[in-house]
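Below is one structure, written out as structure tokens; comments come after it.
Here the complex is missing one protein chain, while the rest keep their positions.
By letter and in written order, the chains are A and B; residue numbering begins at 1 in each of them.
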Amino acid sequence: MATNQWWASESFWRKTAIWVTGGSLIVLILLTVDTLPQIAAGSKRVPAYSTINFRIEYKYDDSRHAQVPVIGMKEPLFGKELSEQDAEALVKLGKLTTQSKNCMNCHTLLGNGAYYAPDLTKSWLDPNWGTKELREDQMVEFIKNPSDKLHNSMGRRMPKLGVTDEEARGVVAFLKWMSSIDTNGFPYNFKPIEQED
Amino acid sequence: MNAVIEPARLADFFTIFFTSAMVILLGALYALLFAYSRIKVMPRLMPLAYASYLGLFVSTLFLAKAANLLHHPLWIAVVVFMLLGYLLAPHGIWHLCVGTHVDEHAETKDVVQKSS
Partner (left out) sequence: MAATIGKLDSANLNGGQKLAVKYFITAMVLFGAQVLFGLISGLQYLKPDLFYEVLDFNVNRMVHINAMIVWLLYGFLGSVYWILEDEAQHEVVGLKLGNLIFWVLTAAVAVVVLVFLFVQVGPGKESSIWLINEGREYIEAPRWADIGIVVSVLTFFYNVAATFSKGRYTGIGGVLLLDLLALFGIYLAGMFYTTNISIDQYWWWWVIHLWVEATWEVMVACTMAYALMKVLGVRRKIVEIWLYIEVALMFGSGILGIGHHYFWIGTPEYWFTIGGFFSALEPIPLVAMVVHAIFDAGANKIKNSNHPTMAWLIAHAFGNFFGAGVWGFMHTLPQINLYTHGTQWSASHGHFAFFGAYATINIAYFYIAMQQWRGKVWMAGDQIGNGWKWKWSIGLLNLGMVGMVMAMLVSGYVQSQIERAIEGSTWAGYFAAQAHPWFVQGMWWREIFGVMFAVGFVLLVWDLMTVGKHETRSMVEAKSAE
């Protein structure tokens, strides 16, 4: 095998590189086309923003061997039922607030971000908020004024980020909505707050 | 019908971290020993290369067991693919090394002739 083999030649690998790259990219694009509608707001996996009008639970599903969000009875956020548009506006305010306050460089959302503070994926369902009745006010109050609320033995406190009342309500709406996303069982073994009446 | 993934058990975490690291490390060791044994024309190293692969094989099986990969046909396919792919990849890499260096210097030609 002293001469150049076709499979070791420059032209073969140039072509292979182009075809493999192009092929992978096309497959990725096709998968993206398939995935995006499945995660559009209002889809089965990512519910509509007006889901904040309902109780959201996180229950073990036998067939999927994982916990999944379950949308339950009507339970409007802050006691006020919102139209789809109003709900979206409120969640949008919350999402924009999380971005402009840079929450993600301490917390994770859906498990992505920083590791200095707890994951927020199911924060709405966290037993830390005490009872279901206290939860909404506790959350708003905490987000606005966290400096004097130490929740751990580490001495780690969330800073005051100048969140207004309206923004804090938006953030809570965003968190409630996010907890309804079907994340294939992440976080695992989560123990939600008691929500039965 | 089984779920697509079966999360690992707490007791298996260490096995998973350890065996998956071993799979990649032994894969590299196998590839290196394989190439080295051929370049330096040291056939005595070849059994070591395959011993590395054997280690890789066993690690993959332990990994497959610990990560519950054998419960679902798709994951079984991934395991089989890893076992075969990691067996053949070093051969491929070696042949490419030689093939792309054919009209190199004399030393390389020696290597090529002795090893083919």
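The rule is simple: a residue touches a chain if its C-beta (ideal position, glycine included) is under 8 Å from a C-beta of that chain, and two chains touch if they have at least 3 such contacts.
Note that the coordinates shown come from a computational prediction; the quantities given were computed from them, not determined experimentally.
**Q** Considering the whole complex, not just the chains shown, which residues of chain A touch the missing one?
**A** 8-10, 13-14, 16-17, 20-21, 24-25, 27-28, 31-32, 34-36, 38-41, 45-46, 49, 88, 91-106, 108-119, 121-123, 126-128, 147, 151-157, 159-164, 167, 170, 174, 178, 181-191
**Q** Pick out the residues on chain B that sit against the missing chain.
**A** Chain B touches the chain not shown through residues 4-8, 10, 13, 16-17, 20-21, 23-25, 27-28, 31-32, 35-36, 39-40, 67-69, 74-75, 78, 81-82, 85, 89-90, 93-94, 96-97, 100-101, 104-105, 107-108, 111.
Here is the rule we use: only the chains that are shown with their structure count from here on.
**Q** How many angstrom between the C-alpha centroids of chain B and chain A?
**A** Here the centre of chain B sits 38 Å away from the centre of chain A.
**Q** Over in the complex, which chain B residues touch chain A? Could you list them?
**A** The touching residues are 1-3, 5-7, 95-96, 98-100, 102-103, 109, 112-113, 116.
**Q** Okay, in this complex, where on chain A does chain B touch?
**A** Against chain B, chain A makes touches at 1-5, 7-8, 63-66, 185, 188.
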